[in-house]
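Note that one protein chain is taken out, while the other chains of the complex remain in position.
This part shows subunit A:
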Amino acid sequence: MSDSAPGHAPKMASLSLSDRLKPWLPLLLVPVLIVLGFFAIGNPSSWLTLTVSGLAMGMMIFVIASGMTLVFGLMDVINFGHGAFISFGAFVGTSVLLALGTMTGVPSLMLNLLAVAAAVLAAMIVTGVMGLAFERVIVRPVYGSHLKQILVTMGGLIVAEQLIYVIWGGHEIVIARPETLKGAITFAGAALEKYRLLAVGVGLVVFLALRAVMRRTKIGLIVRAGVENPEMVQALGYNITRVFIGVFIAGSALAGLGGVMWALYQEIITAHMGNEIMILVFIVVIIGGLGSVEGCFIGALTVGLVQNYAAFLEPKLALISNIALMVAILMWRPMGMVPVIKAK
């Protein structure tokens, strides 16, 4: 008689290839889209131009949307007033650039970039402070209730937009790009606007910096942990409210940066420009997965590219291309491309 266990051979079931690839599929979306665009457009030089402008647009939307998605992920606050920071950033940045006309008017790359940097800095400081005030006065009393948050932040948006009219008047302002950022360079027969290349660069830097902060620093660790389970982070002795205010301010400042970038992109600004961009931002945040920076990045690039390709291929379609994209992605991945797992 043997008392050995009944014969069984435990086997580690390994995930099949498709199961392992599944979470990474969204990463492929942007390259696949670019390749598809190449075949749909057929003309390499226009394809290159469109791709660069799509990427530039996507990067700007990413800069704006990243703050909003983090704010939602961390504190479950949905900020419909985010558009106000875009407009304010654009107006402050434009005012600085107009005041520094002597620096932007001369064909010196150094001086031009310095003026743009000053404008960006001023815009980010103003929108950062605004973000602090917004969080304190408007968002703070309505934590936990989405309905009230939407209503109150919408009210805040109206007030902020009207304040722009009071401060800068009701006219749209035309702002020319600095001298050295005007025009385009020709690469492989395609005209690439210098400013768009700069926008792509800035967006990429912001993304990598944000990613580095989130992945490599302690602050980033706390923020990521806070997104997953705020109570636990609080219980471990971190003041999650303070972290949240920090994220809110950073997000608002990023919206300000995005506003300046957008102003120089369009070369014309209006008080309700923020509101118009917010439509794209909402689509990006939804398809990326609320609360995810990576998802937001992929979503923003996808939206930018689809918008530009569609505008070239079928101008009438461009209007609804983004809505169609959102519908398609929500059918494919209902929680967005990079869903955020909440421990609640």
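Operating definition for what follows: contacts are C-beta pairs under 8 Å (C-beta built on N, C-alpha and C of every residue); 3 or more make two chains touch, one makes a residue touch a chain; residues count from 1.
To be clear about the criterion, contacts and distances are computed from a predicted model.
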Looking only at "Rhodocoxin reductase ThcD", "Branched-chain amino acid ABC transporter permease", "40-residue YVTN family beta-propeller repeat-containing protein" or "Phosphate-binding protein", the name UniProt gives the absent chain is "Branched-chain amino acid ABC transporter permease"
Specify the residue from the set A:Gly156, A:Pro178, A:Gly203 or A:Gly288 that touches the hidden chain. A:Gly156
For the chain not shown, which residue from A:Leu21, A:Ile268 or A:Val327 touches it across the whole complex? A:Val327
Where subunit A meets the left-out chain, the residues are 78, 80, 138, 141-142, 146-148, 150-152, 154-159, 162-163, 165-166, 170, 275-276, 278-279, 282-283, 285-286, 290, 316, 319-320, 322-323, 326-327, 330, 334-335
